[in-house]
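Presented below is the structure to which this report refers.
Only a single protein chain was left out; the remaining protein chains are all shown in position.
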Amino acid sequence: MLEISALRKVYEGPGRRVEAIRSITFDVGAGELVCVVGPSGCGKTTLLRCVAGLLPASAGEVRVDGVPVTGPPPRMAVVFQEYGRSLFPWMTVRQNVELPLKEKKVPAGRRRELVTGSLEAVGLGDVSDAHPWQLSGGMQQRVAIARAVAYEPQVLLMDEPFAAVDAQTRADLEDLILRLWRDLGVTTLFVTHDIDEAVYLGQRVVVLSASPTVVMEDLKVDLPPERDQLTTRSLPRFGELRGHVYRQIQRARDQR
Amino acid sequence: MTGALKRGWYGLAGLGGLLALTEAVPRLGLVDERFLPPATRILGTLAAQLATPELWIALGETLRGWALGLALAFCAAVVTGVVIGVVPGLRALTSSTVEFLRPIPSVALVPLATLLFGPSLGSTLLLVVYASFWQVLIQVLYGVAAVDSVAADTARAYGLSVWSRVRHLVWPTALPYVMTGLRLAAAVAFILAVTAELVIGSPGLGAEIQVAQSSGAIPAVYALIVLSGLVGIGVNAAVRLLERRVLAWHPSVRSEVAA
């Protein structure tokens, strides 16, 4: 569904060049949930912006369902890290979720259905007329997730969506993502710097090196598909996988 | 750095474009030269004017009225603002009066100034002081209100006197606001200084423009307008520099309060 091949990104400033990404290649199959981890500053966000079509790649290409990405693809949704800044403060929660659907010219009845359904799915059915700034950080991120879900995307990108919320909220949101992913079967690329989170959520974990970035390892997470904060995280295999990824990232950092 | 340099070039190109346009439009006859003299003639007139002592005297008069009025208004507003802020209850008592007097346009005082002072520095001062006083006062009031209540309680608990409370707590907290007020007031004061000269005839740049206009010396009118713009830029830059100097130590990077 999502193919990234030999993607390269060099930032060209006046008088200086920074090679952020050297070469990244991996696929995400239809309905798969793949996590990308890497040391901080390794160009995770650059990768995601290239995949989303927000940033032109210097070389290589990204394909969604076989179609090369040149701008934001029509059936792709993104949840940004900065939840506070990705919601329109002058719109209510409902209007925020509804806006992309209006732009897509979804008929009003169907629109209402989608908005209500997705807000209920993230547990915000009763605050739909509030403004985003009246909600807590975790709730704001839920609104952003509801907006992505209501859009009915083929591919869902998440850029460290839980980096700025507290630990308890984070665990809740992780389970929310797993549930939505399972219910909707949407192809998901989840970028994070948190190794635990990557192993817990992903069917596969792609480990990136330090910048200029290459793929260090494409790891299959052989944990049972039904996951649970308590039991999954206490499985010995979970510990092994986490340790493995941790060592890889440690190695990536040292190489720099 | 290089980005800033590039922007600088673009800016120069913009200014050059403006000059070229004002040169070309009258030369090509698109607009009558009598109404819009070419840029070179405007700048030439300006240069010729700058060679005369009269212009410098007028400029000095304008800046004197501006500086004096601004200083008076500033001191009065700071003292008033701090007193209102520090004395309990005074703020509530004065708010309606402040809210009523503040929006009164200072040009409403033009006839009064004419009557009381005639075409002299006094008229300029009356208008300048009235207009800039409110700009500073409002910011001082915001600043005094911003003093953290916990810090205020601490100060009271340790038995600081009113004077040291003002000096060590209220003043440093309010300072960024005070400087914002000064910056806003400086621009307003310049506008009102020129207005007084223009309308009442107090000596200064405004009066010179009035004279040039009534004698139909259009290039001179343009030249003086350009000069007033340059002075305006200078005034703004000077106050900004002062603001940065004064607040160099201050941790807060403040944006403007909606006033």
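By letter and in written order, the chains are A and B; residue numbering begins at 1 in each of them.
The criterion applied here is as follows: contacts are C-beta pairs under 8 Å (C-beta built on N, C-alpha and C of every residue); 3 or more make two chains touch, one makes a residue touch a chain.
Operating definition for what follows: contacts and distances are computed from a predicted model.
Colleague: Choose one: "Histidine kinase", "STAS domain-containing protein", "ABC transporter permease subunit" or "Intracellular proteinase inhibitor BsuPI domain-containing protein". The correct choice is the protein name in UniProt for the chain not shown.
Modeller: Matching the unshown chain against "Histidine kinase", "STAS domain-containing protein", "ABC transporter permease subunit" or "Intracellular proteinase inhibitor BsuPI domain-containing protein" yields "ABC transporter permease subunit".
Colleague: Which displayed chains make contact with the chain that has been left out?
Modeller: So, taking every chain into account, the missing one touches A, B.
Colleague: Could you tell which one of A:104, A:179, A:220 or A:237 touches the chain left off the display?
Modeller: For the chain that is not drawn, the touching residue is A:104.
Colleague: Out of B:44, B:119 or B:232, point to the residue that touches the absent chain in the complete complex.
Modeller: The single option touching the absent chain is B:232.
Colleague: Kindly state which of the options B:51, B:92 or B:248 is in contact with the chain not pictured.
Modeller: Considering all chains, including the one not shown, the answer is B:92.
Colleague: Looking at A:7, A:20, A:33 or A:52, which residue reaches the missing chain?
Modeller: Only one listed residue reaches the unshown chain, and that is A:52.
Colleague: Which one, B:182, B:221 or B:239, makes contact with the chain that was left out?
Modeller: Of all options in B:182, B:221 or B:239, contact with the hidden chain holds for B:221.
Colleague: Contacts of subunit B with the missing chain: which residues?
Modeller: On the side of subunit B, residues 6-7, 10-15, 17-18, 35, 89, 92-97, 100-112, 114-116, 142, 190-191, 194-195, 198-199, 205-206, 209-210, 212-213, 216, 218, 221-222, 224-225, 228-230, 232-233, 235-236, 255-259 touch the unshown chain.
Colleague: Can you list where subunit A touches the absent chain?
Modeller: 49, 52, 54, 71-72, 74, 76-78, 80, 82, 85-86, 88-91, 99-100, 102-104, 131, 133-134, 147, 151
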